[in-house]
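One structure is given here, and the rest of the page talks about it.
Note that one protein chain is taken out, while the other chains of the complex remain in position.
Chain naming follows the written order as A and B, and within any one chain the residues start at number 1.
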Amino acid sequence: MKRDYAKEILAGSPQAVARLISWLEDEDERAYSIMEELYPHTGRAYVIGITGSPGAGKSTLTDKLIRIMRKGGLTVGVVAVDPSSPFTGGALLGDRIRMSDHSTDPEVYIRSMATRGFLGGMAKATCDVVKVLDAFGKDIIIIETVGVGQDEVDIVGLADTTCVVLVPGLGDVIQSMKAGVMEIADVYVVNKADRDGADQLNMEVNARIEQDIHIKMSGWVPPVNKTIAVDNVGMQDLWESILKHRAFLEESGRLVEKRRKQTYQETLRMIHNELFRLIRDQLSEDGRLDRLVEEILERKRDPYSTMREILSEWLDSTPKYKEAL
Amino acid sequence: MAKKIKIIVAKPGLDGHDRGAKLLARIFAEEGMEVVYTGLRQTPEMIVAAAEQEDADVVGLSSLSGVHNYFFPRVVELLKDKGLNDVLVVGGGIIPVEDYDFLQKSGVKAIFGPGTPTMEIVNFIKSNARAR
Partner (left out) sequence: MFDEKVLEKIKAGKEKWDQGPVAKTLAKAPEQKPVFTTISGTPVERIYTPLDIAGLDYERDLGFPGQFPYTRGVQPTMYRGRYWTMRQYAGFGSAKDTNARYRYLLQQGQTGLSVAFQLPTQAGYDSDHPLSMGEVGKVGVAVDSIEDMKVLFDGIPLDKVTTSMTINAPATVLLGMYLALAEEQGVPWDKVGGTVQNDVLKEIICRGQYIYPPKPTMRLTVDLIEFCQKHVPRWNTISISGYHIRESGSTAAQEMAFTIADGIAYTQACVERGMDVDSFAPRLSFFFNAFTNVLEEVAKFRAGRRYWAKVMRDRFKAKDPRSMMLRYHVQTGGVTLTAQQPLNNIVRVALQTYATALGGAQSLHTNSYDEALCLPTQEAVTVALRTQQIVAEESGATDTIDPLAGCYYVEKMTDQIEQDIDDYIKKIDAMGGTLAAIEQGFIQKEIQNSAYRFQKEIESGERIYVGINKYTMEEPPPTNLLKVDMSVGDVEAAKLKKLRAERDQAKWKAALDNLRKVSQTDENVMPAVIEAVKAKATVGEICDVWRDIYGQYRPKEFV
């Protein structure tokens, strides 16, 4: 008997969720029709992104936030992303450990994901997984990104509230302030406030925010929260900051705006991805891509005309591709 | 996108011996698997919840504190209760040979003792993990 995954998921089956996520990760065709069925049931969850440098305390913060949310009766989905090794393709997914206390709570669903070569601090399928958990009925979805560097800021495209976690004494703060990471924060977290330099960092961040107000003009001044996540200190305030940001987005109509933008990006991206996948798979199948590459390398042809040639071929044979959809 | 073997490496009970488990976790990842290492002090319920949510193909149990006969069958049982029948369960650690039979009968597919070359374990997993 063919299983109806969408139905199972809507009825609350964690296993159906788990399998669907695997298929999404694998880009397995079976996933897409299920996603179509689930889509009408999405859009309800509030999505929180937690990003920051490696070891900043993202998982510890997530663990403690889950605790607060559960006390408040909210159900939670977590997507924790760790990098895949570019050499072996394997991955060590270590974030889950810190959330062990919640692992048997049926209202908390934690899923680890490997980036599988995808850049931007997330896995390619992360945005789909968020939808699955949304349809699954989780009130809040937390995305813990890979420990990010400077330009890996895809999380803004996905989260309603993005928390940027900073820690004192890393020495790279000023550095990262120059780059994109700071611009994306809706809420700042100065974690490890038990360490020397926390106040200093706090000041620097606040100064920076003041500068930005004039440029950003968004009407939202990102609050800075000091936390000691390991000792569960400052967590309630952090949660309140997130709630305030949510209220701001909702009341100002910016949530709708934000989601419109996200949907726009996502729709384009999905078209892009699928087109790309179809063409790539077709080209790779009979080894043609390799041959083309060789020819380009030997300067027997150039990549520009090759691209045009392939696209025009593809457009000519669209009925054939239509089948695949 | 090539399918990857997803494996949970878990330490059931209060056992703190994690040298072998961490070594294997690293080697599994190097062999292209996606590895969730659960850390210490896992109850069978926690291990099975992780296996369920992560859609794990394999659950690897490591025990060096003489509690394998208590914990391993419980993990298998809970997996079965949840209908996760095709998850491959393997184990290792300090396990007297005389217990192998009991453990295998209760659903642990293979047991690997001290001194086992890690590639032997990797090969076993690769050839016995399910497709999904």
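Operating definition for what follows: a contact is a pair of C-beta atoms (placed from the backbone, for glycine too) under 8 Å apart; a residue touches a chain by one contact, two chains touch by 3 or more.
Predicted model only: the values in this text are computed from it and were never measured.
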Chains shown that the absent chain touches, full complex: A, B
Given A:Glu8, A:Glu37, A:Asp101 or A:Asp139, the one touching the chain that is not displayed: A:Asp101
Sole residue of A:Ala18, A:Val79, A:Leu92 or A:Ala198 that reaches the chain not shown, by the stated touch rule: A:Leu92
For chain A, residues in touch with the removed chain: 55, 59-60, 92, 94, 97-98, 100-101, 169, 194-196, 230-232
Interface residues of chain B (partner: the chain not displayed): 13-19, 22-23, 25-26, 29, 35, 37, 39-41, 43, 65-67, 70-71, 94, 96-98, 113-115, 117-119
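What we mean here is this: only the chains that are shown with their structure count from here on.
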Inter-chain centre distance, chain A versus chain B - centres from mean C-alpha coordinates, in Å: 29
Residues of chain B defined as touching chain A within the complex: 1-4, 6, 25-26, 28-39, 41-43, 45-46, 49-50, 52-55, 82-84, 132
Residue ranges of chain A touching chain B (in the complex, touch as defined): 14-15, 17-19, 21-22, 25-28, 84-85, 88-94, 96-97, 100, 103-104, 109-112, 114, 116
